[in-house]
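Following this message is one structure expressed as structure tokens.
A protein chain is absent from this complex, but the other protein chains hold their places.
Going by the order they are written in, the chains are A and B; count residues from 1 in each one.
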Amino acid sequence: MVAVEGVWKYFGDFPALRDVSLNVSRGACLALLGRNGAGKTTLLRILAGFSKPAKGTVTIAGAAPRDLSARARVGYIGHGIAVWDELSAEENLRVFATLYGVDRAQIPVWLERVGLLRVREGLAREFSRGMRQRLAIARAFLHQPELLVLDEPFTSLDDRAIALLQSLLREARERGACVVMSTHQLREALELASDVVLLKNGRVAHSGERTEEMLKDPAWLYARYGEG
Amino acid sequence: MNSFGAAVAIARKDLRSELRSKEATNAAVSFALVILLILSVAFEPTGDETHAIAGGLLWIVFAFSGTLILNRTFARELQNDALEALIAAPIPGWALFLGKATSSLVMMLVVEVVSLPIFAIFYDVSLVWTLVPVLLLGTWALVVVGVAFSALTVNVQLREVMLPLLIYPTLVPALIASMILTGNLLDGQAFAGDNLTWLRLLVGFDIIYTALAVGLIDIVLVG
Partner (left out) sequence: MREKAIYILGLLGAIALVANMYNIFLVLPDEANQGAIYRIIFFHVPAAIIAFTFFFVALICSVAFLAFKTFKADAIAVAATEVGVMFATINLVTGSIWGRNIWGIWWTWDYRITSMFVCVLLYLGYLIMRPAITEPTQRATLAAVLSIFAFADVPIVWFSIRWWRTQHPGPVLETGGLPHNMAMALLYNFLALLAIGTALVLVRLRSEHVQREIESLRRLALVEA
């Protein structure tokens, strides 16, 4: 589903990603680990279509990430919630429904799912932090993406939102979608993950299935590769 | 995914958002009134000469107060990282650009419609309907260049300073054409002879810069 081959990304002369290759198959969940500055966010941004690699190829269902067909299949949650404060929850989702070609009838379904149906007409800026996060989750899942790209998704979520996200990710994988997420919350991520990639200084230091060892001692990978 | 539908959706969401917060238009209208006041101090409003330069003064008001709106075009998307969501959405760059340009055009027209009667009163000029095409074409020039450079400078330091610095030299031909046309039309002239040439220049400028902006917007936003 997702194929990354020999990807290099430079910021000026500095290589943020060096010869990175990995594959993600349908239904899989890849946990992308590494210290800050290792290149996780850079790689995720390439997958989500925000930047282009200098060398190498990236394909999502056979198309480049910037292709319209690929973008229609990707759901992204980054550090910001990416909703508009002056619009209501419903209006926000309506914009995204139009952008992604989703039937409007789906909107109340998703609002219900994330527990915001009751406040559908409330403006996003009036929402509590947890509610804003749940709106962001609705935004990302609205168009039934086949690839979910999540940059440290559990970092600022409250318990309710974490549980919601975990169940949505499970459902998504069951219908054949795949997930790539970077995280510092090793325990939550490794529970969900089927595969693990560790980035160190822009290179892939380890790539493989998530093992029982990792579950038992989440910091095992970091210790093994001298991340300390 | 209908691209035009996407552009319309983006324009509508900008306008809806602006209608609720009025962040840019309030500031722009106030700024326009302040400039009108200052200009009337600098140029005695009832003098004969002022009548002749009325066209120029009007576009000074529009160009300067417009920066406040144009600056916000892409800057308003930085809050909550909404810009990323727009770039990631499956819409062509030109649809995003057109949506943004349309909402900016509407906002600028609002500022102009409010300032025009006040300008007419301060400077004792009679407004004519022939001004409408010049207003639309001239404002589109402002908007196209302004929105393109707003996208260019969205992640640049000192964005608010950079934008005027970059757009005004670029807009010189469009501003000259708009100013002269407005002055001539307010003077009672029709769209004939020299005025037609200025109009053609304005249309040409609009076409060239719309094409450039639409063509380069993807590179500007994604790299």
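Basically, a residue touches a chain if its C-beta (ideal position, glycine included) is under 8 Å from a C-beta of that chain, and two chains touch if they have at least 3 such contacts.
This structure is a prediction, so every number in the text was calculated from the model and none was measured.
**Student:** For the chain that's not shown, point to the residue among B:Ala88, B:Met107 or B:Leu152 touching it.
**Tutor:** Hidden-chain contact among the options goes to B:Leu152.
**Student:** Go through chain A and note every residue touching the omitted chain.
**Tutor:** With respect to the unshown chain, the touching residues of chain A are 10-14, 37, 54, 201.
**Student:** Across the whole complex, list the residues on chain B that are touched by the chain not included here.
**Tutor:** 148-149, 152-153, 155-158, 162, 165-166, 168-170, 172-173, 176-177, 180, 194, 197-198, 201, 204-205, 208-209, 212, 216, 219-220, 223
Here, only the chains that are shown with their structure count from here on.
**Student:** Whole-Å distance, chain A centre to chain B centre, using C-alpha means?
**Tutor:** About 38 Å, centre to centre.
**Student:** Touching residues of chain A toward chain B in the complex: what are they?
**Tutor:** Contact set of chain A toward chain B: 48-52, 66, 68-69, 71-72, 74, 76, 78-87, 91, 94-96, 98-101, 123, 139.
**Student:** Touching residues of chain B toward chain A in the complex: what are they?
**Tutor:** Against chain A, the touching part of chain B is residues 1-2, 5-6, 9-10, 13, 16-18, 20-21, 79-82, 84-92, 222-223.
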